[in-house]
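With one protein chain removed, the remaining protein chains of the complex are shown where they sit.
Then we have chain A:
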(Lines give C-alpha, C1' and ligand atoms only; values in the text may rest on other atoms or scores of the structure.)
Protein backbone atom coordinates (compact mmCIF):
# COMPACT_ATOMS: atom_id res chain seq x y z
CA UNK A 1 0.00 0.00 0.00
CA UNK A 2 2.80 2.40 0.93
CA UNK A 3 4.50 1.54 -2.29
CA UNK A 4 1.53 2.82 -4.26
CA UNK A 5 1.47 6.09 -2.31
CA UNK A 6 5.20 6.59 -2.71
CA UNK A 7 5.08 6.07 -6.43
CA UNK A 8 2.17 8.50 -6.72
CA UNK A 9 4.06 11.15 -4.78
CA UNK A 10 7.13 10.62 -6.90
CA UNK A 11 5.12 10.94 -10.06
CA UNK A 12 3.61 14.22 -8.88
CA UNK A 13 6.99 15.60 -7.81
CA UNK A 14 8.39 14.65 -11.19
CA UNK A 15 5.64 16.43 -13.08
CA UNK A 16 6.15 19.52 -10.92
CA UNK A 17 9.84 19.57 -11.72
CA UNK A 18 9.11 19.31 -15.41
CA UNK A 19 6.53 22.09 -15.42
CA UNK A 20 8.71 24.51 -13.45
CA UNK A 21 10.29 27.06 -15.76
CA UNK A 22 12.54 29.68 -14.23
CA UNK A 23 11.62 33.13 -15.46
CA UNK A 24 13.50 36.38 -15.06
CA UNK A 25 10.42 38.49 -14.41
CA UNK A 26 8.71 37.24 -11.32
CA UNK A 27 5.37 38.62 -10.26
CA UNK A 28 5.11 39.09 -6.53
CA UNK A 29 1.70 39.49 -5.02
CA UNK A 30 2.33 42.34 -2.66
CA UNK A 31 -0.67 44.19 -1.31
CA UNK A 32 0.39 47.35 -3.12
CA UNK A 33 -0.32 45.65 -6.39
CA UNK A 34 -3.94 46.82 -6.55
CA UNK A 35 -4.93 49.34 -9.12
CA UNK A 36 -6.31 52.66 -7.96
CA UNK A 37 -10.07 52.97 -8.26
CA UNK A 38 -11.12 56.34 -9.61
CA UNK A 39 -14.03 58.29 -8.15
CA UNK A 40 -16.06 57.60 -11.29
CA UNK A 41 -15.43 53.88 -11.05
CA UNK A 42 -16.38 53.96 -7.40
CA UNK A 43 -19.59 55.75 -8.24
CA UNK A 44 -20.35 53.31 -11.02
CA UNK A 45 -19.67 50.33 -8.78
CA UNK A 46 -21.94 51.49 -5.99
CA UNK A 47 -24.71 52.74 -8.26
CA UNK A 48 -24.88 49.32 -9.85
CA UNK A 49 -24.70 47.72 -6.42
CA UNK A 50 -27.61 49.71 -5.01
CA UNK A 51 -29.59 49.25 -8.22
CA UNK A 52 -29.65 45.52 -7.67
CA UNK A 53 -30.23 45.56 -3.90
CA UNK A 54 -33.33 43.61 -2.98
CA UNK A 55 -33.39 43.47 0.82
CA UNK A 56 -32.79 45.75 3.77
CA UNK A 57 -29.75 43.93 5.12
CA UNK A 58 -27.98 44.16 1.79
CA UNK A 59 -28.87 47.85 1.50
CA UNK A 60 -27.55 48.71 4.94
CA UNK A 61 -24.45 46.61 4.44
CA UNK A 62 -23.78 48.44 1.18
CA UNK A 63 -24.34 51.81 2.84
CA UNK A 64 -21.93 50.95 5.64
CA UNK A 65 -19.27 49.97 3.11
CA UNK A 66 -19.91 52.90 0.81
CA UNK A 67 -19.80 55.51 3.57
CA UNK A 68 -16.65 53.98 5.07
CA UNK A 69 -14.40 55.37 2.33
CA UNK A 70 -12.43 58.56 2.62
CA UNK A 71 -14.79 60.38 0.26
CA UNK A 72 -18.34 61.58 0.14
CA UNK A 73 -20.44 59.33 -2.10
CA UNK A 74 -21.66 61.10 -5.21
CA UNK A 75 -25.32 62.18 -5.41
CA UNK A 76 -25.92 59.43 -7.97
CA UNK A 77 -25.00 56.82 -5.37
CA UNK A 78 -27.27 58.47 -2.84
CA UNK A 79 -30.13 58.55 -5.31
CA UNK A 80 -29.65 54.91 -6.14
CA UNK A 81 -29.49 54.02 -2.44
CA UNK A 82 -32.62 56.02 -1.64
CA UNK A 83 -34.47 54.33 -4.47
CA UNK A 84 -33.28 51.02 -3.08
CA UNK A 85 -34.70 51.90 0.33
CA UNK A 86 -37.99 52.76 -1.35
CA UNK A 87 -37.85 49.38 -3.06
CA UNK A 88 -37.31 47.53 0.21
CA UNK A 89 -39.97 49.74 1.90
CA UNK A 90 -37.74 51.11 4.61
CA UNK A 91 -38.40 54.76 5.26
CA UNK A 92 -35.95 55.23 8.10
CA UNK A 93 -32.95 54.10 6.06
CA UNK A 94 -33.77 56.80 3.51
CA UNK A 95 -33.67 59.39 6.28
CA UNK A 96 -30.49 57.83 7.61
CA UNK A 97 -28.73 58.25 4.26
CA UNK A 98 -29.03 62.03 4.63
CA UNK A 99 -27.63 61.77 8.12
CA UNK A 100 -24.71 59.84 6.68
CA UNK A 101 -24.10 62.53 4.07
CA UNK A 102 -24.17 65.17 6.77
CA UNK A 103 -21.54 63.25 8.72
CA UNK A 104 -19.29 62.84 5.69
CA UNK A 105 -19.32 66.35 4.19
CA UNK A 106 -16.85 68.94 5.38
CA UNK A 107 -19.22 71.83 6.02
CA UNK A 108 -22.83 72.88 6.02
CA UNK A 109 -22.54 74.38 2.53
CA UNK A 110 -21.67 71.04 0.98
CA UNK A 111 -24.56 69.43 2.81
CA UNK A 112 -26.89 72.09 1.37
CA UNK A 113 -25.56 71.28 -2.09
CA UNK A 114 -26.36 67.62 -1.59
CA UNK A 115 -29.83 68.49 -0.34
CA UNK A 116 -30.40 70.68 -3.40
CA UNK A 117 -29.16 67.99 -5.75
CA UNK A 118 -31.46 65.41 -4.20
CA UNK A 119 -34.41 67.75 -3.70
CA UNK A 120 -36.53 66.42 -6.61
CA UNK A 121 -36.09 62.88 -5.33
CA UNK A 122 -36.91 63.85 -1.77
CA UNK A 123 -40.08 65.55 -2.90
CA UNK A 124 -40.99 62.68 -5.17
CA UNK A 125 -40.71 60.11 -2.37
CA UNK A 126 -41.60 62.34 0.57
CA UNK A 127 -38.40 61.98 2.60
CA UNK A 128 -37.72 64.59 5.26
CA UNK A 129 -34.31 65.03 6.85
CA UNK A 130 -33.91 64.10 10.49
CA UNK A 131 -34.12 67.77 11.48
CA UNK A 132 -37.37 68.23 9.58
CA UNK A 133 -38.72 65.05 11.16
CA UNK A 134 -38.07 66.24 14.68
CA UNK A 135 -38.99 69.85 14.08
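In the analysis below, contacts are C-beta pairs under 8 Å (C-beta built on N, C-alpha and C of every residue); 3 or more make two chains touch, one makes a residue touch a chain; residues count from 1.
Everything below uses one rule, namely that contacts and distances are computed from a predicted model.
Per the UniProt record, the absent chain's protein name among "Cytochrome c oxidase subunit IV", "serine C-palmitoyltransferase", "Elongator complex protein 4" or "Pyruvate dehydrogenase E1 component subunit alpha" is "Cytochrome c oxidase subunit IV". The chain omitted from view is touched by exactly one of A:48, A:92 or A:113, namely A:92. On the side of chain A, touch with the chain left out of the figure occurs at residues 86, 89-96, 125-128, 130, 133-134.
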